[in-house]
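Heads up, this is only part of the complex; the chains shown haven't been moved.
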Amino acid sequence: MRTSITKVESNKIITKGYSQEDLINNLSFPEMVFLLFKKELPSEKELKIFNHILVSFCDHGLTPPSTQVARLITSSGSPLNVALSGALLSFGVNHAGAIEKIMDLLQDRLNNKKEITDEQIDEIAINIVNEYKDKKMNVPGYGHRFHEYDPRAKKILELATEEGFVSNHTKLALSIEKHLKNKKIRLNIDGMNGAILSDLGFKGINGIGLFIIGRLPGLIAHINEERDNENIFRKLYELEDIPYIGDEDKVL
Amino acid sequence: MRTSITKVESNKIITKGYSQEDLINNLSFPEMVFLLFKKELPSEKELKIFNHILVSFCDHGLTPPSTQVARLITSSGSPLNVALSGALLSFGVNHAGAIEKIMDLLQDRLNNKKEITDEQIDEIAINIVNEYKDKKMNVPGYGHRFHEYDPRAKKILELATEEGFVSNHTKLALSIEKHLKNKKIRLNIDGMNGAILSDLGFKGINGIGLFIIGRLPGLIAHINEERDNENIFRKLYELEDIPYIGDEDKVL
């Protein structure tokens, strides 16, 4: 067991090289998050967009399975940390898994090239769209089961444009959207934030972690609401809501 | 199923009454956290101390069981959301459980009294100290297994004092510390933050949730470090490190 993150001595705690007193004194929480994920602190401009991204993950009501799980576990009487833990177990493949996939895809194809023209980006986008079409798969980060366009993605793009934060990964993500045949399939919040986080220098593997940090307060709000306002161990389905489609009348 | 947190319609998401576009545009992430826990947004002064508190929870190295669990699960090959989930399962009673207990204790004894003298606070503190002494229990939120005084608690108090943020709950917590017989038992970070969060108007039940939000980025940093820098499925103990103290030589 060894670590480069935090040194603990009696009465002294150092994290990422700084005393925790110094960090507590000088950093906002989003800066602290940034520092724990990366080697450096964000610039003022980076911090602004980073805050927008974290806020945009905050909540999506009762629709996600993670939120339903958190409430079911709470209704069963388990404490907040346990209900939150259950919620996290549904993230990662079909649920919030797209953010890592699009980050990997964008970063892999751009491969850190700085000098690249808009035409070259369009070419990469067209290739991606065609590849996924051939594989009969959807490009990750596009389309939403409830929204035609995701209002969060639209606002993030607007702010990124205003604040001068649109760089190559975001350009590539937008170009993919432009070249998708189905015009109703738009960048969703995972796709948009994955693109911006790539421009911020985050690796794909960090996408889900940042999503979880952003979503946690919303999950906690749902847990609090369930505990404070609903019956314990409530029946979400009556027996007649659950059709049985198996065998009957067998005897041993 | 119903909720007062977020309304989702096609292309429109409203949280706590505000459109998410508005929230993304105008709130920093800590303000968003505050809003999801409470009915109102923090004042500038409240936001400052709220940031200090969240930062102060960030990491305590490899010492906590939660962090060890996160690394063991990562070493076994499970993804980040699963390792984080495991980490959360060790919070709540012996580990970070004190914050809720001290918040409940301080809030219960002060009972929202605004007009209260320092002498009256001292009297309440003396009663608490005596009660716990009689029960042979430690007052929750005091003492740390690694620190004589917790450097984070000291810095938070210094900032709270400087920023004019010391109100009755914090005064009571300090008075308890003053009246503890063992002068080496000082307010730890759970105790200090529990007191300030009480002055901010948070209920005890919210203590663990805010702690988890603050600690999550540190846990993610450890998961990333384990995955990127250590051998997979590493042996943390050799066979000879695990004494066997049971029966032998039985036969069926």
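Per-chain residue numbering starts at 1, and chain names A and B are given in the order in which the chains are listed.
Note that in this section a residue touches a chain if its C-beta (ideal position, glycine included) is under 8 Å from a C-beta of that chain, and two chains touch if they have at least 3 such contacts.
Since this is a predicted model, take the numbers as computed values, not measurements.
Participant: Since every chain is the same sequence and 2 are placed, give me the total copy number for this complex.
Facilitator: In total, this homomeric complex is built from 4 copies.
Keep this in mind: only the chains that are shown with their structure count from here on.
Participant: Enter the angle, 0 to 180° in steps of 5, of the rotation superposing CA atoms of chain A on those of chain B.
Facilitator: Going from chain A to chain B via C-alpha fit gives 180 degrees.
Participant: In whole angstrom, how far does the Cα centroid of chain A sit from the Cα centroid of chain B?
Facilitator: Using C-alpha averages as centres, the distance is 24 Å.
Participant: Enumerate the contact residues on chain B facing chain A in the complex.
Facilitator: By the definition above, chain B touches chain A via 1-8, 10-13, 15, 19-21, 23-25, 27-30, 32-33, 36-37, 51-52, 54-56, 58-63, 68, 79-82, 84-86, 88-89, 91-92, 146-152, 154-156, 159, 205-206, 208-209, 212-214, 216-218, 220-225, 227, 236.
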